[in-house]
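A protein chain is absent from this complex, but the other protein chains hold their places.
Here is subunit A:
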Amino acid sequence: MTELDKSGAAAEVLTGGDTRGAGPRRPRARPGARGRGVPLPLLVPALVGLAFLLLPLIALLVRAPWRTLPDQLTSPEVWQALQLSLICATAATAVSLVLGVPLAWLLARTEFPGRGFVRALVTLPLVLPPVVGGVALLLALGRNGVVGQLLDSWFGITLPFTTAGVVVAESFVAMPFLVISVEGTLRAADPRFEEAATTLGASRFTAFRRVTLPLIMPGIAAGAVLAWARALGEFGATITFAGNFPGRTQTMPLAVYLALQNDPAAALALSLVLLAVSIAVLAGLRDRWMTAS
């Protein structure tokens, strides 16, 4: 302990011992305290990593066809894909909210056997390759799928390769984000507010609706934005389950991929739009995430 103290003091002396006397009163006014002594083996990979993450985005901005951009973005194909993307992502977010918030409540507020296992299953789509999700959806809800068969013969409903199918695929991938976010907020919220509501005559559902829901609204909003962003960018599950039909199931990411093969300029324009949306989402969530440090 004393050895450490001594070496610490020695380091202080070497780097500017005269600040030490005023140290306790001055709250960390040492300039460059953070930058001082960052070891090269950490600094170099860190900078390379940063460049690696930023370079593609910068390239996108550099090579963007800024002059023809207005024409590209107003072309009916782009407009169609953008419209479809926004509608489907919003619908998928709505589905996630209606089903996901109650699911999060169940996971956070009730005790039942195998709850940990159920939570693991809920989060599985987070790590599952989206293409696998699409295949699984086909097996479940496809025309010959386990449930899809019944939907087809009883109600005449077919989901694959329809706009509704896009919503289903996006919901499957996006809902876990919402559930995880809302469940976390619910766990952090004081359950005794629900008890207080109960003693005032509120049923458990009324307590949820009038007390818990308003209290966890920030978490729900963050989860919804996250789910919406995930749905907007969804590619694998969508193309597998819903196909790639312009105007019906061709969302922005699908359009970008297709355009890249025959019209790279259009692909660039579409990518820029998605980048702008992503930055907007990040800006919307900055209070929640960017203040972590």
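Going forward, contacts are C-beta pairs under 8 Å (C-beta built on N, C-alpha and C of every residue); 3 or more make two chains touch, one makes a residue touch a chain; residues count from 1.
One rule holds for everything that comes next: contacts and distances are computed from a predicted model.
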Name check vs UniProt for the chain missing from the figure, options "Cysteine desulfurase family protein", "Thiazole synthase", "ABC transporter ATP-binding protein" or "DNA polymerase V", returns "ABC transporter ATP-binding protein"
Which of A:211, A:224 or A:252 touches the missing chain? It is A:211
Only one of A:80, A:123, A:162 or A:198 touches the unshown chain, namely A:198
Contacts from subunit A to the absent chain lie at residues 190, 192-193, 195-204, 206, 210-211, 214-215
